[in-house]
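Mind looking over this structure? Questions follow.
Every protein chain but one is kept in place in this view of the complex.
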Amino acid sequence: MPVYSDISKEIIEKILKEGNVSDIESRLKKKSIKDKPLPHQLSRQTSCTKDDQKRRVALIKQTGADIKYINDDKNIDDPEIYKNNIENFIGTAKVPIGIIGPLRINGVYANGDFYVPLATTEGALIASYNRGAMVISYSGGASVICLTERVSRAPGFLFENLSEAGKFIIWASDQTENFKELAKTTTNHGELMNIKYTLEGNHVFIIFEYTTGDASGQNMVTIATQKILEYIVKVSPIKIKKYFLESNISGDKKASSISYLYVRGKKVTAEVIVPKELVSRLLHTTVSNVMDYAKISIFGAFHAGIFGIQGHYANALAGIFIACGQDAACVSESHVGITRLDETDSGDLYASVTLPNLIVGTIGGGTNLPTQKESLDMIGCYGNGNSRKFAEICAVTVLAGELSIIAALATNTFAEAHLKYGRNK
Amino acid sequence: MPVYSDISKEIIEKILKEGNVSDIESRLKKKSIKDKPLPHQLSRQTSCTKDDQKRRVALIKQTGADIKYINDDKNIDDPEIYKNNIENFIGTAKVPIGIIGPLRINGVYANGDFYVPLATTEGALIASYNRGAMVISYSGGASVICLTERVSRAPGFLFENLSEAGKFIIWASDQTENFKELAKTTTNHGELMNIKYTLEGNHVFIIFEYTTGDASGQNMVTIATQKILEYIVKVSPIKIKKYFLESNISGDKKASSISYLYVRGKKVTAEVIVPKELVSRLLHTTVSNVMDYAKISIFGAFHAGIFGIQGHYANALAGIFIACGQDAACVSESHVGITRLDETDSGDLYASVTLPNLIVGTIGGGTNLPTQKESLDMIGCYGNGNSRKFAEICAVTVLAGELSIIAALATNTFAEAHLKYGRNK
Amino acid sequence: MPVYSDISKEIIEKILKEGNVSDIESRLKKKSIKDKPLPHQLSRQTSCTKDDQKRRVALIKQTGADIKYINDDKNIDDPEIYKNNIENFIGTAKVPIGIIGPLRINGVYANGDFYVPLATTEGALIASYNRGAMVISYSGGASVICLTERVSRAPGFLFENLSEAGKFIIWASDQTENFKELAKTTTNHGELMNIKYTLEGNHVFIIFEYTTGDASGQNMVTIATQKILEYIVKVSPIKIKKYFLESNISGDKKASSISYLYVRGKKVTAEVIVPKELVSRLLHTTVSNVMDYAKISIFGAFHAGIFGIQGHYANALAGIFIACGQDAACVSESHVGITRLDETDSGDLYASVTLPNLIVGTIGGGTNLPTQKESLDMIGCYGNGNSRKFAEICAVTVLAGELSIIAALATNTFAEAHLKYGRNK
Partner (left out) sequence: MPVYSDISKEIIEKILKEGNVSDIESRLKKKSIKDKPLPHQLSRQTSCTKDDQKRRVALIKQTGADIKYINDDKNIDDPEIYKNNIENFIGTAKVPIGIIGPLRINGVYANGDFYVPLATTEGALIASYNRGAMVISYSGGASVICLTERVSRAPGFLFENLSEAGKFIIWASDQTENFKELAKTTTNHGELMNIKYTLEGNHVFIIFEYTTGDASGQNMVTIATQKILEYIVKVSPIKIKKYFLESNISGDKKASSISYLYVRGKKVTAEVIVPKELVSRLLHTTVSNVMDYAKISIFGAFHAGIFGIQGHYANALAGIFIACGQDAACVSESHVGITRLDETDSGDLYASVTLPNLIVGTIGGGTNLPTQKESLDMIGCYGNGNSRKFAEICAVTVLAGELSIIAALATNTFAEAHLKYGRNK
């Protein structure tokens, strides 16, 4: 039996043993039933009334599943609370929150000592981040700057030919002020800051880059760009053969070179200098050992073909995003970045993290929901004027986690920590 | 004032207006306090007793934040429930769950009509996925195969020189059976399947690839590899100068070329053929229009430098992961993949999704927690023997979302849907 | 014997058979001889006098190699000709040149019918490109625009900390005019157009982007940036701990995301619409068949993880670069791009190529050398004022090759062509 790269030998063997090829075929071919009526018109019941919610719970119970915890009345309170955030509502997922801190942050927007909430089900994670937080705070805190912010929408256009496409760009370039005015009519918070054109044969891609106030902004830029697009289609003197609001260039909800290089969301960079005594006392290793690990892990990252180099930004971000009403799907794009370690002239440990694509907001999205608002309140980040502060807190939390995991890997105690805390896995 | 690519003009101007450069400096330099005692020994209180939890809540309240929803007694039940999943526990984040379905799946492991729970705070998301589910079910269901599964740990080694490194590989290559035996002593569920060596100067990287039963497996492979590593260090006839359990090559919690090409977690591929009548009736567009969008979006993806091409896998995965006790941080790696659209000979719409890196498990992790277990029960995926079934359900849910968003973008109604459902943003 | 991913089984077996491990070791360890005097002071003989050249030829002959063709007197003429382009000169490599054409080009800079010289040793290549040229010319020619041009140098700086790094950017941002003036003192042809800053912890990277007249410009930007760097180091009010002229961000001589997204060299896009009758008569296939191939090859490209998607731009570029005195090493960066195929409304074949990183020049480099100047003359591209014209010719030649190879692959005659022309391989 040959070595398969894609379909594993075991799975093929299992399939062959369990049935035979024609069985698989029959299972896979059930799809031939066309135009079967939808068994239950559930899809229309997107409203959030208590009655609708009850009918859905009843439906699920017919499948044999009990959902008393999800459908805990005391918790749900009033389905209306969730009506702007969910459809086909049945109840809530309860994800445990742990806190780390006090985490001392010396930022441009965030200043002080914070207790940061992370919602996770991964044992050992909070303990590890808390160790990192302790190291940062004992070291006098981490410096951090939220450097810039941009969210983009990138429509794509098809023209008859290159000549038409080129003429369209020349025309559109003169419309910048009109585009900005149109964007303004759709939002009080966002602003169209910059427009980039890409020409590829008879394709034109326009990257509209916005600031989005304190919202994460994906909807804001969608609506503003839609308005501009409608105007373009209406008045363009050059015939547009096809146009689409989003051509995949915005990088929305995926790790991409373009977001990494052009910034998407907020770019934040943070650093801490950990005195060598603390490296020894709290991280149980030496600066030299950390540097040895750093050196080898850099080349591992090159071999793996990662955007940037880092340990596990995704852990901190998923934890904060779930707790604080952010869009957890944005972990896909926000988790890329660069962790750097160095030895200072005085033999202390320098560590920095840089996140070029942090998508966060302190208004809109899930920030109004009961527990989510409380989590934002804990760090003083709920509502207008706080998104850059929140971004800085995220970055320093990420830095805390990097310090701790790197120390664990540098001392080969990583497995041990998981044995101790993550027993059920 | 020049154009900044990295530090935005507005932010610089704001900084200059608000204070002056020396102010920023003083804010950023507060970190000079060394060896300050930790204000509160919170970090030791990782236990989950009710009393500890209360003390932490009290601490948070001192910061001025009320956390009555997070600390809702009826919901928390018993802190012991969460003790293996969290430290410094203070309560739970409540994320609303909506269901989509019935979703007809014709898989190798998953067969039948499913109501799939997604936990999200993004309005319009459930409605969109539900529309996709309806399209799939009316089309007779989606075919899906969980093709293979692997989770890796990748230690890195430093040797005196290339000659020593080469000899080490020759030695290690003869130890395969020993390594497999050692892995067996640490787990009943996982198995060491394959070992790959990479030599780069005097660096050796070993990629240990495991199956992990029905667990997502990151801890399992950590512990097994730690055991093998201890053996290697003890008996290697070649002097190892440095070694580390993980060299960043495993791709754990980040999007990477290596996971995309070598498979990490489960590789799943799913497809559906949507009759052209349904494209018109349910998706309100034509196959030809969808193909026009597909063509332009492919080139957008190339311009953006994404691993693969897809719309928003992250949305489905984050939603299912939070609801079903998966590690939401793994959205970072699991969200990459390839969506393909084509017109069949009979003019219908062919659509497929392929996810090479889906990290999921139906035992361990957060799968035992109250609401999480209920969500898995809803789709018959709790416990042993269900991880491949669960992976197939994830993939078809992803496919449902792709169909719906692509139709919205192809008909330029994407902005409209967000205006209708996501009003508060 | 296990499966090796990196050291192949066959090679390991060969090594084990041929000798034994200690033999390999002894071979690899010969390097222990330190401070051995250099056997022959060849390294100082970098001059290009006839006598020096003769001494080097004599030296080579001692190794047993005859180099009469390399050292062909009639051809070498006068070593002085090569003195600015080579050191340790021994003679010339003769690479056969074939021509393709007439190639009709309708560009912004290049207009007319061209015979393009390509130097290659790959049989079948010229025949294939010539077929593509014929298709383009019969179709009325290709449209092409040289869109923009930039060459960068990207120094890297290390500061004490993030605060110092931030203050440095604020200071440097006010120096833009000074930097431009300094650049002007070093060149009459180039101009500093744009400056981008990247801040990552206490690292600052500055990307200086220049136009470089009609030179490829790598040396020009090196010298201009060196001048600016010296000024920065001298007058910066913020202490710079380390600085280096090039931090690897410029993308010089490597395929990189940054060059692909930010443009390096010239960005050129070209298109042709091939009437369906010509697809049939000259390419022996149908538009539908080409589209089928296009569709499958796009997904292959995603699987392979390539920057962009294309067939073999490198073939055209290497051929033109060698013939026309360009730096053939720049094939590494210039070969990336996007080929697109589509069916027009009238059923004809639309094809475009886009090259974001074409590094070419018509002055300096090897453009003055005897045969190289002749090749440039053949297409009217020698000397000042011609680099954008030359870039447009390169792009259309690339397009010719794409049409031909795609047709060969679409009709499965690719192997056949190589059997016919490339007999000796």
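Think of it as A, B and C in the order they're written, each chain with its own count starting at 1.
Assume contacts are C-beta pairs under 8 Å (C-beta built on N, C-alpha and C of every residue); 3 or more make two chains touch, one makes a residue touch a chain.
Treat the numbers as computed from the prediction; the structure is a model and nothing was measured.
Asks: For the chain left out of this view, which of B:111, B:257 or B:411 touches it?
Replies: B:257
Asks: Given the full complex, what residues of chain B touch the hidden partner chain?
Replies: 3, 143-145, 147, 161-163, 166, 199-203, 257-258, 260-262, 269-271, 273, 305, 338, 340, 350, 352-354
Asks: Suppose we count only contacts with the excluded chain; which residues of chain A make the list?
Replies: Interface residues of chain A facing the absent chain: 1-7, 12, 16, 21, 24-25, 28-29, 161-163, 166-167, 169-170, 173, 176, 194-199, 207, 257, 260-261, 295, 298-299, 301-303, 305, 307-309, 338, 340, 342.
Throughout what follows, only the chains that are shown with their structure count from here on.
Asks: For chain A, which other chain has the most distant CA centre?
Replies: C
Asks: What chain pair shows the greatest number of contacts?
Replies: Here the largest contact count links A-B.
Asks: What whole-number Å value describes the gap between the mean CA coordinates of chain A and chain B?
Replies: Here the centre of chain B sits 11 Å away from the centre of chain A.
Asks: So, what's the distance in Å between the C-alpha centres of chain C and chain A?
Replies: Whole-Å distance between the two chain centres: 37.
Asks: Express in whole angstrom the distance between the two chain centres, defined as the mean CA positions of chain B and chain C.
Replies: 38
Asks: Provide the list of chain B residues touching at least two other chains, using ranges where the numbers run on.
Replies: Each of 4-7, 24, 28-29, 198, 257, 298-299, 301, 303, 305, 307, 309 in chain B touches at least two other chains.
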